[in-house]
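Missing here is one protein chain; the remaining ones are kept as they sit in the complex.
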Amino acid sequence: MASQVDHLVLFLVGVTVFFSLLIFGAIGWFAIRYRRRSPGERPQQIHGSILLELTWTIIPFLLTMVMFGWGAKVFVAAHSPPDDAMEIFVIGKQWMWKIQHPEGRREINTLHVPLGRAVKLTLTSQDVIHDFSIPAFRIKQDVVPGMYTTEWFIPTRIGEYHLFCDQYCGAKHAEMAGTVIVTTEADYQRWLAGDLTAVPPAVAGKKLFELYGCNTCHGQYGPTLAGLYGTQVEVIDERGIRRTVIADEAYLRESILYPNVKLVAGYPNRMPSFKSTLSEEQLLDLVQYIKSLSGAAATAPYKGPPLGPATQPGGAEPRIENPPFANYRTNQ
Amino acid sequence: MSDLVAHQFDDLEQQTEADTLGMWTFLATEVLFFGGMICGYCVYRLLYFPAWHEGSLIVDNFRWLGVSSGAWNTAVLLTSSLTVAMGVRAAKMGDNQFLAKMLVLTLLLGIAFLAIKAAEYTHEYHEGVVPGYSLFHPDEEISGDLRQAAANSQIAENTLRHEFQLFWVFYFFMTGVHALHMVIGVGLFTYLLIEARRGRFTPKKHAPVEIMGLYWHFVDLVWIFLLPLLYLVR
Amino acid sequence: MSEEKHKIESVGIYLLIYFLLLALLIATVSAARLDMGPWNVVTALVIAVAKSLLVILFFMHVRHNSRLTWVFAGAAFVWLTLLLGLTLSEYRFRPPAALAHSVAQLERTSDR
Partner (left out) sequence: MATISYIPEYAAPETYLNTRHTVASWLLTKDHKRIAILFMVSITVLFAVGGTAAVIMRLQLLTPHSTLVEAETYNKLFTLHGIVMVFFFLVPSIPATLGNFLVPLMIGARDLAFPRINLLSWYLYITGASLTITCLILGGADTGWTFYTPYSSSFSNTHVVLAITGVFIAGFSSILTGLNFIVTIHKMRCPGMTWFRLPLFIWSMYATSIIFVLATPVLAITLALVCLERILGVGIFDPNLGGDPILFQHLFWFYSHPAVYIMILPGLGVISELVTCYSRKAPFGYSFIAMASLAIAILGFLVWAHHMFIAGISIYGGIVFSILSFMVAIPSAIKVFNWTATLYKGSIQLDTPMLYALGFIGLFTIGGLTGLFLATLGIDMHVHDTYFVIAHFHYIMVGGAVMAYMGGLHFWWPKITGKLYPEWWGRIAALILFFGFNLTFFPQFLLGYLGMPRRYYAYAPEFQVYNVMSTAGASILAVGYLLPLGYLLWSLRWGRTAGPNPFKAAGLEWTTASPPPPDNFEETPVAGEPYNYHEMDFSDV
């Protein structure tokens, strides 16, 4: 990715240098060649030339279209992570980056990644807009509260690289920086194993799954989640139209937050929304858990604490009693 | 040069044309001014349909004789537009007396509009839907509706309440700015009335009436769009 | 331009326009009571545009005005369309998770 961006930059630098030299050269040459030689001098008037105007309209236009096409190609590539990319979750908050590896290791302001593997970052923010930028990899993406954004890269050289917050986010914006550490696969595995207390997100997600009693429905009279991730699901979408979607992270997140936007075909619209219940971290954990599910896990009999009315079969909407401004101004 | 014409103009016609064009330019600004609000309104309507639905149900629910106050107010404004148009016509013919009558009617209608709006605001205040830290506490009935809507649309109730409040932000902001324009209009028309009483307008010199008439019609126009957006569409 | 500009409309036309406007008002209020699904929005907005055209063309005399006035009045609405059109289209193309629970409910709520 970085080299693609650099080639593109090189092309634009070429164009810039060419036209700057052309203009500076022409101005300099004209200023000397046609300097006023006598105070009363009166030059010949030239009022214009359609041919020239067309030339310097069409050539820049074509050049910019090349820039556009090339730039769009690189941009789209930078937004299309490969399927086998390892996924790391990043949560921005004033003023630190909380990073979560799929195996459970969590780190702050440091991102360990193995050499040569595609890495997909899923980003969200807990408070204001941040921006996760790794200049050496030529990528950045705003990290917006209430939304998942992604970026991906393949580290190609061992070393340590800067990681910056690029979107102004308050007093310590400049300190919301860190390091990306690219190591060999072996070193990465060793590092992953280093923290014995780490709870993998999938495990934490399992606890949540049980806590909220998801398994009372899912796999029984709700659609099963086992082996769901990555498959095609037939859903009834927002306009009541039946269509197929891929069950990816965005779909899972959306279905937890807004269950009926893409209702699995053939199932009743029973599931409550968890929008105000789950934190972004918990959502990530749940998504990770669902991704990890084997057939047995989803249908395991329920052994958790007693369930609230919300998730009783046929139960009503859960009453989530957060006062309206619970999150407000307290998380500064 | 007569003192009817400001020193920068050559003649009355140039002055009238400049004044009129100035008003049209100002109205173009106003279109975008309201346009910003309408844009925000539309985006959130797209995003938060259920909350918007509940909101407009309640707005439309304040009725007299089975017709919502929004519709009554539209009728009032349309009538005032007629009286303004008739007034401008009178001014063009130099008929200051008829003009004065029309201006009085217009003023009364304008004040009637504001009165209806005030009654509406009071009602909404008692329902507790005025947005803000401490103001916003919808009464039991509305809260019940919201719970129902939340259950039906599978949105957490808390979230729906936020979005519902957002509807009211836009409602009060849009109608409030519109009402502010009405208040300014009433002021301008009072000035016109005084001038008309003094017999200041002639077939040649009636630009102020025409220009302020344009303003009044524009304020009417804004309401013509606010009615469906806030009251009717759901 | 000036002769046309000072043209005085007859009272009859004003009254006619006024009653047309009232009729449209009644139409839009009654149409809102019918359940036409997405067509409710369309009807309401079409009637609003019709009403505003009547006001602009007759009450505001744009019908008799110079082309300049047409351009100014038109420009404002063109710009408004740019603002609304580009912004809303960008939203419609957002990844679904960003569009939230949104549009979605339209169908279900109007079923109710």
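Each chain gets a letter, A, B and C, in the order it is written, and its residues are counted from 1.
Here, a contact is a pair of C-beta atoms (placed from the backbone, for glycine too) under 8 Å apart; a residue touches a chain by one contact, two chains touch by 3 or more.
In this text, all values refer to a predicted model and were calculated from it rather than measured experimentally.
Enquirer: Need the list of shown chains touched by the one chain that isn't shown.
Expert: Over the full assembly, the chain not pictured touches A, B, C.
Enquirer: With respect to the chain omitted from the figure, which of A:139, A:181, A:225 or A:250 is a touching residue?
Expert: Counting the whole complex, the residue in contact with the absent chain is A:139.
Enquirer: In the complete complex, the non-displayed chain touches which residues of chain B?
Expert: 6-10, 14, 17-18, 21-22, 25-26, 28-30, 32-37, 39-40, 43-44, 47-48, 131-133, 135-136, 159, 162-163, 165-166, 169, 173
Enquirer: Contacts of chain C with the missing chain: which residues?
Expert: Here the touching residues of chain C are 68, 75-76, 79, 82-83, 86-87, 89-90, 93-95, 98.
Enquirer: Can you list, in ascending order, the chain A residues touching the missing chain?
Expert: 4-5, 8-9, 12, 15-16, 19-20, 23-24, 26-27, 30-31, 34-37, 39-49, 52-53, 56-57, 60-61, 64-65, 67-68, 70-76, 78-79, 94, 127-129, 131, 133, 135-136, 138-142, 144-147, 149, 162, 164-175, 177, 324-325, 327-329, 332
One rule holds for everything that comes next: only the chains that are shown with their structure count from here on.
Enquirer: Where the centres are mean C-alpha positions, what is the separation of chain B from chain C, in Å?
Expert: Roughly 15 Å separates the two chain centres.
Enquirer: Could you put a whole-Å number on the gap between the CA centroids of chain A and chain B?
Expert: The mean C-alpha positions of chain A and chain B differ by 43 Å.
Enquirer: Listing for chain A: what residues touch at least two other chains?
Expert: 258, 260, 273
Enquirer: Where in chain B do residues touch two or more of the other chains?
Expert: 153-155
Enquirer: Could you list, by residue number, the parts of chain B that touch chain C in their complex?
Expert: Chain B residues touching chain C: 13, 20-21, 24-25, 27-28, 31-32, 35-36, 38-39, 42-43, 46-50, 53, 60, 67-68, 71, 74-75, 78-79, 81-82, 84-86, 89, 92-93, 149, 152-155, 203, 213-214, 217-218, 220-221, 224-225, 227-228, 231-234.
Enquirer: Give every residue of chain B touching chain A within the complex, in rising order.
Expert: 133, 136, 147, 150-151, 153-159, 161-162, 165
Enquirer: Over in the complex, which chain A residues touch chain B? Could you list them?
Expert: 258-260, 269, 271-277, 316-320, 322, 324-325
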